[in-house]
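Worksheet: the structure to be examined is printed underneath.
Here the complex is missing a single protein chain, while all its other protein chains stay put.
Right after this comes chain A.
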Amino acid sequence: MVTRVLLVLAILFGQAAHAELVIEVTQGRQSALPIAVVPFEWNGALGLPEDIGSIVNNDLGSSGYFRTLDRSLMLATPHTPEEVKYVDWQRLKQDYLVVGQITSDEGGYAVEFQVLDVHQQRTLIHHRVKGAATQLRDLAHYISDHIFGQLTGIPGVFSTKMVYVTTNRERSRFNLNFADADGAREQLIFRSDQPILSPAWSPDGKKVAYVSFENGQSEIYFQELATGQREKVVAWDGSNSGPSFSPDGTKLAFVHSRLGNPDIYVMDLNTRKAERLTSHYGIDTEPQWMVDGRHILFTSSRAGGPQIYKLDTVDSSVERVTFEGRYNARARMTADGRKMVYVHGNGDQFHIASQDMESGRVRILTRDTNLDESPSVAPNGSMVIYAATEKDRSILAAVSVDGEVKFRLPSRFGDVREPAWSPILN
């Protein structure tokens, strides 16, 4: 039995608000594993503010790797293996069963849970986790991550966060929000009456960089998530945008333009000295560090329309990497460096495509959303979150890198744009 205490990023600034985004799974995996998450036992005098079993159920279901069982169909609600009648769950065609108990623990909560194999009738996972009284959701996501990792072999990302921008219809208010990866616990971390765009996480997950127009031109800011402290980092005369941290967090790639000629720059974050790495008269923009920490993917109009290129930061050599279609832009890479995803445009159609870095094979991942943009890859490389347009509104949607799993995160009001998925936070 393992006991672990959760360390969770404390957000001191920004006001809490009800979750604006609610996940709707639109397409699951054919091979999704049937799993039943039984409501967890709690014997406290008062009800709990969060339903841990339900959160775990939603996490696993939204991943597309699992097909969860509706509670109303359950024939019994066991909390320990001893209480399980396997035949019930076999009849319901389940492969896995999750049972658990929540208890008070030093002012917080402890959750002991087990994952049972319905066919072999044995315990696969037996685990205990505890956290503070305010961390029920974190406990739930921790459990989801643990189960997901053990059963799929892929690290779970349910405890990760995202930042995104929301705006009103009039575009007179722009909010930079911070929320759980499932859209819950949204917090406003910066607000402006001018546009905010291109949020990017530092690799340690402690701060975000973004572009703000608050001073009448585009400038790059850093903001510490724990303290809310902001720092103006690039505010040269002209336009400054597209921040991207190097994998080791020591450098920042960005775009600077004066008089209509955007180029890629890299700033050493210790010395704050920047170097210009491209000097083409075309548009060079959207830099993204590759996992090797040496190359940068970027978008350039040097061949006419936008295409993705690879820049060597050591010798400044440039190599084109996209060739299919007239509009390929805004590349992001999976953590293993094997695939990139980007916006692929064809006439009025803009979709998210993935491309194998080695073979160059391209696959269009999204067909049922429109005007897709701003893809951001989950830190485990499984899903891509992106912004799309639906009935004149901007929503967030997600698709697995293999195109099999899809879900939407519509907002209750306004437009949601520019999602950025956090690294795995420890």
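FYI, a contact is a pair of C-beta atoms (placed from the backbone, for glycine too) under 8 Å apart; a residue touches a chain by one contact, two chains touch by 3 or more; residues count from 1.
Here, contacts and distances are computed from a predicted model.
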UniProt protein name of the chain not shown, from "Peptidoglycan-associated lipoprotein", "Putative cobalt transporter subunit CbtB", "ATP synthase subunit b" or "Cytochrome c-type biogenesis protein": "Peptidoglycan-associated lipoprotein"
Among A:Lys93, A:His119, A:Arg169 or A:Arg276, the residue in touch with the chain that has been omitted: A:Arg169
Full-complex contact with the absent chain, from A:Tyr265, A:Trp289, A:Phe350 or A:Phe407: A:Phe350
Where the unshown chain meets chain A, residue by residue: 167, 169, 171, 195, 197-198, 213, 216-218, 238-239, 241-242, 255, 257, 259-260, 262, 283, 285-286, 299, 301, 305-306, 327, 329-330, 343, 345, 348, 350, 370-371, 373-374, 389, 392, 417-418
